[in-house]
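In this view, the complex is presented without one of its protein chains, the others remaining in place.
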Amino acid sequence: MLLDRAAVQRIVASALAEDLGWGDVTTEGLIEPDLKGVAQLMAKEEGILAGITVAASVFTTADPALQVEVIVPDGSRVEPGALLAVVRGPLASMLKAERVALNFVQRLSGIATVTSRYVAAVAGTGARIVDTRKTTPNLRFLEKYAVRVGGGFNHRFCLSDGVLIKDNHLAAVRATGRSLADAVRGVRQRVPHTVRIEVEVELLAEVEEALAAGADAILLDNMDIAGMRRAVGLIAGQAIIEASGGINLDTVRAVAECGVDLISVGALTHSAKALDISMEMDS
Amino acid sequence: MLLDRAAVQRIVASALAEDLGWGDVTTEGLIEPDLKGVAQLMAKEEGILAGITVAASVFTTADPALQVEVIVPDGSRVEPGALLAVVRGPLASMLKAERVALNFVQRLSGIATVTSRYVAAVAGTGARIVDTRKTTPNLRFLEKYAVRVGGGFNHRFCLSDGVLIKDNHLAAVRATGRSLADAVRGVRQRVPHTVRIEVEVELLAEVEEALAAGADAILLDNMDIAGMRRAVGLIAGQAIIEASGGINLDTVRAVAECGVDLISVGALTHSAKALDISMEMDS
Amino acid sequence: MLLDRAAVQRIVASALAEDLGWGDVTTEGLIEPDLKGVAQLMAKEEGILAGITVAASVFTTADPALQVEVIVPDGSRVEPGALLAVVRGPLASMLKAERVALNFVQRLSGIATVTSRYVAAVAGTGARIVDTRKTTPNLRFLEKYAVRVGGGFNHRFCLSDGVLIKDNHLAAVRATGRSLADAVRGVRQRVPHTVRIEVEVELLAEVEEALAAGADAILLDNMDIAGMRRAVGLIAGQAIIEASGGINLDTVRAVAECGVDLISVGALTHSAKALDISMEMDS
Amino acid sequence: MLLDRAAVQRIVASALAEDLGWGDVTTEGLIEPDLKGVAQLMAKEEGILAGITVAASVFTTADPALQVEVIVPDGSRVEPGALLAVVRGPLASMLKAERVALNFVQRLSGIATVTSRYVAAVAGTGARIVDTRKTTPNLRFLEKYAVRVGGGFNHRFCLSDGVLIKDNHLAAVRATGRSLADAVRGVRQRVPHTVRIEVEVELLAEVEEALAAGADAILLDNMDIAGMRRAVGLIAGQAIIEASGGINLDTVRAVAECGVDLISVGALTHSAKALDISMEMDS
Amino acid sequence: MLLDRAAVQRIVASALAEDLGWGDVTTEGLIEPDLKGVAQLMAKEEGILAGITVAASVFTTADPALQVEVIVPDGSRVEPGALLAVVRGPLASMLKAERVALNFVQRLSGIATVTSRYVAAVAGTGARIVDTRKTTPNLRFLEKYAVRVGGGFNHRFCLSDGVLIKDNHLAAVRATGRSLADAVRGVRQRVPHTVRIEVEVELLAEVEEALAAGADAILLDNMDIAGMRRAVGLIAGQAIIEASGGINLDTVRAVAECGVDLISVGALTHSAKALDISMEMDS
Partner (left out) sequence: MLLDRAAVQRIVASALAEDLGWGDVTTEGLIEPDLKGVAQLMAKEEGILAGITVAASVFTTADPALQVEVIVPDGSRVEPGALLAVVRGPLASMLKAERVALNFVQRLSGIATVTSRYVAAVAGTGARIVDTRKTTPNLRFLEKYAVRVGGGFNHRFCLSDGVLIKDNHLAAVRATGRSLADAVRGVRQRVPHTVRIEVEVELLAEVEEALAAGADAILLDNMDIAGMRRAVGLIAGQAIIEASGGINLDTVRAVAECGVDLISVGALTHSAKALDISMEMDS
């Protein structure tokens, strides 16, 4: 569950610059740069912590003289009042970095928390909860990390590390007189052998066609429970099965019990609410 | 309600690169680059549209040969099924840009939509709904734009275009033997005359101190309704009054009716859920 | 009087790269990389020092093995021959960094020096000397810092942290049938409550109109002394008063004595001459 | 007298972003984006114009819908009131770009103007006026262009396109037991044959040593007129001769008449005052 | 066989800046910017053309006034003297861009040419020639494109779109008491289902272990022909088989005839020699 240090530093530096503008005029006008202090990051709500090292990186990037002691590691379930990390060093620098640090860890913990609820809902079924590409622009690697922290799994990262032939692709293929089998064959010429080919279907008839075409995985899009169950029976282990489309916490277990391998949920990233975390200061 | 073209292009280009990786292997393997098509962006949920020109910029940045006709302008209330924009040109390019375009417009419309609900809730009271700095890292200018589209107002953009003396600042000031009045005086030396000085208070006694110190604006943090009402009476027009702290759609009207000028709501940006919008294709 | 470390490092790294090209062919051809030495930055002219930490950052960015001891802090009045800082470490690295370090500190000290002359000229009048946006492209945060070092104050940093309705804006407003009062009202919808609205006027009649429109500040542009005096009387504390337009060291005191709050001087930044500073080396 | 289009665009885009912050809140609050207008760039002072195409690039980069007609080309002597360029298109965009455009053209014209005075002062002597590396960080290519526009010549652009062995280099060389001749030989191993080797001297004895060492050019640093005259006689065409060190408009002709080939003047770039140019608008 | 336009533009702009320095002093000193001309890109050697559109992008990025007509598309076999493209427009701009354009197309054509020789050598065997990650830093997407142009296939693009468990990984795994089967299981938790897991083996015993562990693909590293043949028999379609390690044009067919699916060849990219292509000008 690692995060690339350089990638984190780039995004953190950019976020700090966005928030700093041409200077923290409040802090600079009030607090001497060499005044030291201690601050504590505290959970104010129950959930799964994710991104505490990103928050730490915000503080140390803002000022290398700041030291951050992480008390609770990512992936922990935290209760209101839990102490997450302690920051020590120049007080002015902490104040400059506070909001950006919280913005990261609150968002990522929000994603981990909602993910963990979906994961719990399907416990014991063998289905994986996976994310989608419905992530915040330019934050994808962090958000996909938060999904893993929450117990979920990642779908492909981007357009180049997985093939997904969707209805729009297939329509274009058919419009030029080619079949799904032609499409699967064609795309195999373009992609490394390390990448699997997945085909999106809406009807049972399409499931059979996808199998015949040699799909490595089949995405059942917006099927009802009965349909999914029959699709799973039809596929019978010949391809990886993913369910998708408007699945929520109320419906996810029923979907899992159909026997699908993966359930992808856009809401993990596009609609998670931030987990409440605050910085409190001793001075 | 303008957005800086160059800033939009930078963030859009970066988001496209994030999603593209080293190529859209599915589309490139299936669809000839010169095959033309038409796609439609459609609302699938009721809400306020924001960011349709950002979505348009995604398509034209991905491929200058794409043409986007915006049907419904930002700020419009849309119903499920509403046609928002039409994209024409190379089909392969549309498919490459689809997800990124939707990610932007769904998120921004989500923010505008939730903002509009808060604005409606305080209608007629004279209170402004304002945002906070609890925005997504590196997307602040877009998210603050979405708040305006939804009928809200912006608080300061970052640490340099407004002064907000918070409890942590004040504690540090007092620890060095200075008063709030000293603090306000001190910070006026640092900031342009174009910037106002706001002081955060939690107690009525602090309201009086802030007024005496010459605060231009006073933020009532986490006060109850009774407290806020008395604070408004005390301030009596001598300073701009902002209410903040855990205010939600259920409580916002009561707060507004206390007579405050501004109500800041972090949830406008940190916990908005995406508005459902999709791209449908004719081929 | 702080400078953001990260922003300084970015501009310093870019300036070093500009001067280095593909290598310091002279030094590399002559001096072994491990030869150590000591260099001294010395004032060769009387003035106010600004940017010595920027110069230090040039040396340590060029080579982290260089150590810089700052002898005289920014804001000090220095005499010819004054020792400002001592650099120790690899001699070749000092030589590579010398010109860029001097270019920064000479320019910033030049600005602080000229600012201090204006500040001295209005001593005791209560008027602030403020800068403008007539700064060197991409060096604004450093040049505005130098103005503060020299005893001046900053006007707004850029187009987003202050409103200034100038004649060209007003002409456009009037061309569409709106009044100044409409303009002030309109712009308040766009800007945070933390930002004041300033209106530029040239005639006394316009002063009254600006007051009536609710301007927070009024800029008296190119008025003569008599006019400014009457404007100050008219405004009588209802708005912050700024004087501007061709004011120089000969005229600035008379302007200050009119009772204006601020005097903005473009020449602080657009026409300051560099303060002479040199690097001398022991070897 | 060309400027690289891409390099100009990069620096212009960065300067626009610096000035724009998160939006031109004044203009956006007042002026409809589709309101058209015409603006004129006018000289308000006598001098040599430089950078009018850079100013034009600022307008068109800010908004491609702006059109700039350059009336007077770079290198022209302009009088107060001269019309330099006309800008047509969206009025709001002109207002956003105005200050940045003027900041560039005023600074570059200031440099061209002071350069032209030095050039005029040595007319007929055969000496070239050349610039130095004492330029504004990150603006060197523009400032060196302005020197050429003013009739001056460029010295080396940076540390990699010319060798200049200065006293500090030589001291380091001697400290390791090597001679100037060793140094010249050594550096020839590092540099392309396309690059000449120049040696800085302060005394006549050093001139002879430099000649013997095979220097291609000799820089006479801070010599008096008599010394320079004797040095010129000594060198007698065996090397290019440059004079440097505190030369000003009063002394430059006497230096030129010594028969030196080049006179380098740091003040061309480090202390030029901006030429007064303004934008006036019809609306 | 598409290339992402934005990615090409970024690398082309950077390469042009590298070659331009602070200006093409030769061309600028000699040729008027409005002098027009025509230039021809010609093959001077037999091979497979790749990157002609990259070369075209160099010209149009250097100057949008240049027009490039591509005569021969990528993937064509060209003979000495073949006309590849015609460039029309400002002669000075062509000269500035010439070297960079040629550097790209010569390198990429060199890669396509050597790839085509390997592809020809295994014709009819069913084995794919694939590339490796032994590419030029920062040029990988172009070099992998050139491999496809030459008839080869791509292996994974980078560390994130394919799993390859190498001997060093396995040694570390075993050092912590885990087996290969543990490793395969472990890594499946990290990676999307769209990505296959490949295991590197050197011995036949390891082949069996890899099969048992559930490897999707097996890389036979530095095996001799007999070993590979037995490995192919052992695997018998249960996994994709890749051969690697010092395979050259003399040995590649024998390897292919063992029945492996893929043969990876680092020399396609790390040791290809440039194809000779020149620009000739009519003036």
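Just so it is clear, A, B, C, D and E label the chains in written order, and each chain counts residues from 1 on its own.
The working rule: contacts are C-beta pairs under 8 Å (C-beta built on N, C-alpha and C of every residue); 3 or more make two chains touch, one makes a residue touch a chain.
Computed from a prediction, not measured in an experiment: that's the story for all the values here.
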item: From D:Asn154, D:Asn168 or D:Ser244, residue that would touch the chain that is not displayed; value: D:Asn154
item: Footprint left on subunit A by the chain that the document does not show; value: 1-2, 4-7, 140-141, 144, 157-158, 161
item: Residues from subunit D at the interface with the omitted partner, ascending; value: 128, 130, 148, 153-157, 160-164, 189-196, 198, 217, 240, 242, 261-262
item: Residues of subunit E (touch criterion as defined above) contacting the omitted chain; value: 11-12, 14-15, 18-32, 35, 37, 91, 95-96, 99-100, 102-104, 106-107, 110, 133-140, 157-161, 163-166, 168-169, 171-173, 175-176, 183, 186-191, 195, 266-267, 270-271, 273-274, 281, 283
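Going forward, only the chains that are shown with their structure count from here on.
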item: Pair exhibiting more inter-chain C-beta contacts, D-E or A-B; value: A-B
item: For subunit C paired with subunit D, centre-to-centre distance based on mean C-alpha positions, whole Å; value: 22
item: For subunit A paired with subunit E, centre-to-centre distance based on mean C-alpha positions, whole Å; value: 32
item: Multi-partner residues of subunit E (each touching 2 or more other chains); value: 21, 157, 161
